[in-house]
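One chain of protein is taken out of this complex; the other chains stay put.
The block that comes next holds chain A.
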Amino acid sequence: MPNRLELRGITKQFPGVLANDHVSFAVKPGEIHALLGENGAGKSTLVKMIYGIMQPDSGEIRWNGEPVLVPNPKAARRLGIGMVFQHFSLFEALTVLENIALGMDAKIPSRELEARIREVMQTYGLLLDPHRTVATLSVGERQRIEIVRALLLNPKLLIMDEPTSVLTPQEVDQLFTVLRQLASEGCSILYISHKLHEIKALCDTATILRGGKLVDTCDPKAETSRSMAEKMIGTGLKDIIKPEGRRFGEPKLVVNGLTTRKTGDFDVPVTDVSFTVRSGEILGIAGVAGNGQNALLDALSGELKGEEREAISIDGRAIGLMDTTERRRHGLCAVPEERNGHAAVGDFSLSDNSVLTARDRLGMVMLGLINSGAANTYTGKVIADFAVKALGPAATAGSLSGGNLQKYIMGREILQKPTVLVVSQPTWGVDAGAAAAIHQALVNLATAGSAIVVISQDLDELRALSDTLAVINMGRLSASRPLGDFSVEEIGLLMGGVHGEEAA
C-alpha cells in the first residue's frame, strides 16, 4: 500500500527566512502523525503547502504514490485533504447549518445537507444542534463544527492545527476519541502541536522540525517528553533553578473570605476563598477550566469591584475596595488569561501597552503627559530581557505571535517588581523554550522577595513551579499546603471534585 502523503525535499523561502529546508516525510494510511516544533519552526508553512494555501519553491508532494500539484485549497479538498484551523472562521450570528453550508464547495440543498451533517455527527459522537446559533456555543463545540465540515468531504487526510490549545481537558478527551475512530477507519491524521504529553498519548509517529529543518522522525511512545522537547529546541531543556534553602518571609498577600457575585450565565463566582502568600512564595492554584479561575483573577486584580475592604490585603494594608490602578500602585499586578484584548490592546504599540499597566509604578506619566522616552526604554528592556521576537517597542501587540506576546506581557509585569503578582495560564500556547524562560523569571521574582499566585490548568507547570498548592473547584478553594504534601492522585481528586472527572 503506498503512502497516503509523502513530501520529498519541500523547500520554501520567505524574504530573510528559509521557512522549510528540504523537508521529507511520509504519512501512512490510518496513521496519526504528529508534526512537532516550536513556534516559528515551519510547521504552519509546511501544512499550508499541503493544503494548497502556499506553493513550495521546490520539492514534491506525492498523494497515494502519485506526484500531485495542489494549487489551492479547493484542489486539496478534491484530493481528500481536510483541514481544521487553529483559529476558526465562523459566523457568530449564523447557525451551525448555515456556517457549514457557506463553507461547502458544492451547493447542496439545506435539507439534504442537514441530513448528512446529522449522519456524520451520529457516527462520530460529535453532538451539536445544527440550528443553534454559533454565538451560543463553547469553543469546543465550535471546533466540532469545523471538524464536521471537514468530515463531510470524506477526507483521506485530516490536518489538525494545534487543535487542543483552546480546549478543556474533557473536550480534549472527546476530540482524541473522534480522531482515533477516524484513524481506525483508514483516515490519516496530521496532528500539529507542541504539547508533548498529548502527542505521546495520541500519535503513532512524530516528525520534529526545528528552524525549518527536519530534525527527527520518531515513535513518540518510545521517547520521553523530555527527549522530544530537547529535539524541538535543539539544546538541553533547562530545569527551573530554584535556589536551595529559600525561606518565606512575611505574609504579603492575605485573602480572607473573598466572595464574588455571579456576573453572567457562564460565569462561576468564587465563594469564601481564603489564602495567604508569603514573601518569596509561589502559590499554585490548580483546577479544571471554568471553576471560578476567572472570577478569582478579576477579584484579585480589582477588575471585579470588591465589596469588603478586609477581604484582600497587601503588606497588611486592606485593599478590598480599591480599583485596579490603586492596587497596582500598592504593588499588586495581575496578568489575565486572555492575552490579546484583555492583557494587551492588539492595535496599540508595545510601548503604549507598557504605559497602560506600568505608568504609575514607573513614572511614565507626568502632569498628564506620557513620557514616551521612558515607555520606549522600558519596553525595549522587556523585549531584550525576555527575548521577545518583535520589531521593537513600536510594533503593535497584535503583530506578535501568541508566545511572543505572552513573553512581552509577563516581562512587562515582572520587571515592574510587584510586591504581589497574580498570573493566569502564564504559558498557555507558549512553546517549551519560552515557557521555561517565563517559569525561570517567575522563580527569580519570588527569590527577590515577591509573592506570586499562579492560576493554571497545567499540572506539570504547577508541580514544577509552585511551593504551595491549592485546588479550585466550583468556586471554592481548598486549603493551601506545601506541594510535597500532595500526591498526584490527591490533586486529581480535588480537581475532579463534584465533577467526578479524572484530572488531566
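What we mean here is this: a contact is a pair of C-beta atoms (placed from the backbone, for glycine too) under 8 Å apart; a residue touches a chain by one contact, two chains touch by 3 or more; residues count from 1.
As a convention for this text, contacts and distances are computed from a predicted model.
Only one chain is not pictured, and the protein name UniProt records for it, out of "ABC transporter permease", "FAD:protein FMN transferase", "YVTN family beta-propeller repeat protein" or "NADH-quinone oxidoreductase subunit J", is "ABC transporter permease".
Across the entire complex, the residue among A:Leu90, A:Ile145 or A:Leu477 in touch with the chain not shown is A:Leu90.
Across A:Val23, A:Leu36, A:Ala76 or A:Ala101, the residue that sits in touch with the chain not pictured is A:Ala101.
Contacts to the hidden chain, counted on chain A, fall at residues 89-94, 98, 101-103, 107, 135.
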